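First comes the structure, then the notes that go with it.
Removed from the display is one protein chain of the complex; every other protein chain stays in position.
Our next item is subunit A:
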Amino acid sequence: MSVTREEVAKIASLARINVDEKDLDHMVPEFNNILAWVEQLGEVDTSSVEPMTAVIEQKLRLRDDVVDADPLTGGGKRDAILANAPVAEHGFFGVPKVIE
């Protein structure tokens, strides 16, 4: 599997990363090197191996349904949330008008 110059440009655009035309030239072979390496991994027969989802044996932890249980992961911190926003007005984030 390999990608074309157009495909790399499209992936960049989906990720909203601005890539110069000249950078595409060296990115295409970089992408293809990575893909080739992953393809090489695919040559190993893993049909009898359980997929590994974590390096150490552990399970997904679940949380109780309690509001603001931990101040670090709760709400009610609007000023902190908005502090880094380029524009914040009336308690909202302000972003360039996006309408479809």
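By our rule, a contact is a pair of C-beta atoms (placed from the backbone, for glycine too) under 8 Å apart; a residue touches a chain by one contact, two chains touch by 3 or more; residues count from 1.
Convention: contacts and distances are computed from a predicted model.
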UniProt lists the protein of the undisplayed chain, choosing from "3-isopropylmalate dehydratase large subunit", "NADH-quinone oxidoreductase subunit J", "Aspartyl/glutamyl-tRNA(Asn/Gln) amidotransferase subunit B" or "RNA polymerase sigma-70 factor, ECF subfamily", as "Aspartyl/glutamyl-tRNA(Asn/Gln) amidotransferase subunit B"
Where the missing chain touches subunit A, by residue: 11, 14-16, 53-54, 58-70, 72-78, 80-82, 87, 89-100
